[in-house]
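Structure incoming, see below.
Missing here: one protein chain of the complex. Every other protein chain is in place.
Then we have subunit A:
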Amino acid sequence: MSNETLFNDDWLKLQQRYWDGLAEMGRKALGTESAGASNPWQAAMDQWWKTLSPGASQPGQEFMDRLMEQGKSYFETVEKLTKGIAGTDMTQGWDTITRNLEDMQKAFMGGMADGDNSMRRMAGFWEMPLDNWQRMVSSLSPMMPGDLLRNMPHNPMQGDVERMLSAPGLGYSREEQGQYQDLIRRSMDYQRALQEYTGFFSKLGMKSVERMRDFLQAHADGSKPIDSARTLYDSWVSCCEAVYAEEVATPEYARIHGQLVNAEMALKKRMSVMVDESLGAMNMPTRSELRTLQERLQENRRENKHLRRELEMIKRSLAGAEKKPAAAAAKKAPVRKKAAATPAGNASQG
């Protein structure tokens, strides 16, 4: 396959047109229009990849997906940081960059206030830790998507729901009612933990913007301005990673992290118990029964291997005991003694 085919001329031409246009707008100091998440570059890139990806090997596809995803994040980040600064003088430039940074902070603050939707829009970049978590949760619970409870409002109605859940079950199905109540309670616990976790990241986002502002101010004293998108992006990553490293080393984060994992496990466990009960009602083997069998089987195997080893040792010591009289007899006959020494010598040479 040639490069021309792969590049897909239309795709590159479309991008070229888009970027020429944007450059022209910048030259006219009108670069205040955000390209947005669905800019032609991204759209063309997505289309191009959708066409070609089926031909790639599985690891290649996954890898390329990540490259595409991060490529978009890279340019989005740079666009947000540099929006409107082209063609400005020093004072206007600082005003603009300050406004851009403030916009980013507002987005993070909004994220905290409205269930982090605006943070998600603001920086796909800061989605990574959350995205990683959700992918992981989805892989553990195919029936429960990782973001199932993420944006579900809960605070206004929390008190009422908890009162309802604390009411005892009644009648013939009270045990079942109790289980469902417990399931809902654990769902709410998980939702609370997840929102505290995302809230923590919102705060980190704001701190990172502060760090970036400090970095740019310090850089203004240097000899050379940042003149490439990559350098600006790398600086942003460094600021984020530095803030992240400081914050996740705190006891507060350890608590939030532990709470999130524990809440997810508690929810999953309740679901497993309920699935087990349904299986039991259908006279099917349950996970709990299998676990008991696994433990017993392993105990048997452990004992079996231990006994087998002891048996081997007994056999060997018996064989050794039988050899001793033979060796003692051999000592009396010089010719046989020499012959017996040879195999032992070979063995020791490995």
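Following the convention adopted for this analysis, a residue touches a chain if its C-beta (ideal position, glycine included) is under 8 Å from a C-beta of that chain, and two chains touch if they have at least 3 such contacts; residues count from 1.
One rule holds in what follows: contacts and distances are computed from a predicted model.
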Assign the chain not included in the display its UniProt protein name, restricting the answer to "Poly(3-hydroxyalkanoate) polymerase subunit PhaC", "Cytochrome c-type biogenesis protein CcmE", "(2Fe-2S)-binding protein" or "Electron transfer flavoprotein subunit alpha/FixB family protein".
-> "Poly(3-hydroxyalkanoate) polymerase subunit PhaC"
Sort through A:M136, A:M284 or A:A326 and give me the one touching the missing partner chain.
-> A:M136
From the listed residues A:R99, A:R174 or A:K305, report the one that touches the chain absent from this view.
-> A:K305
Taking the full complex into account, what residues of subunit A touch the chain not shown?
-> 1, 3, 6-8, 11-12, 15-16, 19-20, 22-27, 31, 41, 45, 52, 55-57, 59-64, 66-71, 73-75, 78, 81-82, 85-86, 90, 93-94, 97, 125, 128-129, 131-133, 135-136, 139-140, 216-217, 219-223, 225-230, 232-234, 237, 240-241, 244-245, 248-249, 251, 253-255, 257-259, 261-262, 265-266, 268-269, 272, 287, 290-291, 294-295, 297-299, 302, 305, 347-350
